[in-house]
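One structure coming up, written as structure tokens, with questions to follow.
With one protein chain withheld, the remaining protein chains of the complex are depicted in position.
And now, subunit A:
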Amino acid sequence: MQKTFISLPLFYALLFADAATILPVEKRTFEQSKFIPDISLILDASYVTRNKTDDEIAHYEIPGVAHGIMGAHAHDGNSHATYNAYNGFNLNYGELVLSSSVDPYFTLDGTFHFSENGVEIEEAYFTSTALPYGLRLRGGKLLSNFGRLNSQHHHYWDFGDMPLIYQAFLGDHGINEKGVQLQWVAPTETYLMFGGEVLQGENEMMFGTASIADPTATDPDAAPLAESADAPALFVAYAKTAVDIGETTVMPGISYARGTSRLDHFEDETPHAFSGMSSLYGADLTVKHYFDSYSFLTWQSEWMMRDMKGTQYAQPDANTTTSASLRKEQAGYYTQLVYAYNMNWRAGVRYDNIYQNDVTKNDVLQDMEDGFERISAMVEYHPSEFSRFRLQYNHNTALYNEDGQRQSVDTIMLQANIAIGAHAAHDF
């Protein structure tokens, strides 16, 4: 009879392989897979056709309001690109979202934007879950609840790009800041919420705290044009309510933000900088009517007005900086109508207008253009809850070229937005 021979390592290998297959999951020591947070990945890609080249569009501006809001531009030595920046194919981002309870008292959420330029922490915050009296505290890096759209992520927007007032006044990320947020829901029959935020104040278009150095100074110890501001420097407050009338919900809100502005654009094509205080006023109204479980009509509008007061610095030539007192009172709105026919199809139109552009320099009202307009239309197909394809058309007459001539920019974009994993349900 032949003796079966098993080598000792093989014997152990078999033993453990066997153990791994017979032990139920909960008996395997140190098993922690049940503590893995909810993870989801959202891909946003688009195909864009414009009647202007990428080079042209990167130099366009809304005079007195904003520059570099479309296409790609360089800032602080980094190349920035807005969503759908280039003609042809765009990979806007891969958004990774992690979310879980921390302990009985907090949850933690992280949203990471992976782009070809690197990784950005879009949001990373803890939220209290155990505070009494209808209070909720949030801290970390977060999207402010200013207005209606600001706290929503790009993939939840009804259009592939932001309304003009957001883009022009606040940039593509809106008010997205490090800080804390406290919200209180009143114990009333009607929904009534008040919130306040203390934020660092580092928005690229409106708020900033860093000192502005004199670019013409040769002595590195020379006094800056504007000292750095105390931080935190941005304060936000808002009130929101909602009333149901049958199957229609009417949701109005008002918002206010005030903070220090230190905006250094001396590296730009036309070198300039601004130092002062800025206020942003907002009012929003959403009316949503549901026909049945899947079909609805939403009318959403927001109005914003900003008031920036301070000193403008310019560098007319290599050796000189000049300063002037400056006040910018600018206001605009967007209004949009979206109709969801059923679970598969949606269509919408949007109108943008920045109708006020009062710029006062050394107490003299400047002769500035206003009435910056854009119209957009879109149609969406949702094969399921987790995938969406959107065809959008924009007709934009808000932009001016370097010679101060109004441009007419037509854009067609086909956007794909695809999500996998365990993704939290969206708010109303």
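Everything that follows uses one rule, which is that a contact is a pair of C-beta atoms (placed from the backbone, for glycine too) under 8 Å apart; a residue touches a chain by one contact, two chains touch by 3 or more; residues count from 1.
Everything below uses one rule, namely that contacts and distances are computed from a predicted model.
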Name per UniProt, for the chain absent here [options: "histidine kinase", "Tryptophan synthase alpha chain", "Zinc ABC transporter substrate-binding protein" or "Ferredoxin-like protein"]: "Zinc ABC transporter substrate-binding protein"
Sole residue of A:G94, A:G110 or A:G134 that reaches the chain not shown, by the stated touch rule: A:G134
Listed residues A:T49, A:T322 or A:N342, member touching the removed chain: A:N342
Residue numbers in subunit A that touch the chain omitted from display: 104, 127, 129-132, 134-136, 183-193, 240-244, 249, 251, 288, 290, 292-294, 342-344, 384-386, 420, 424-428
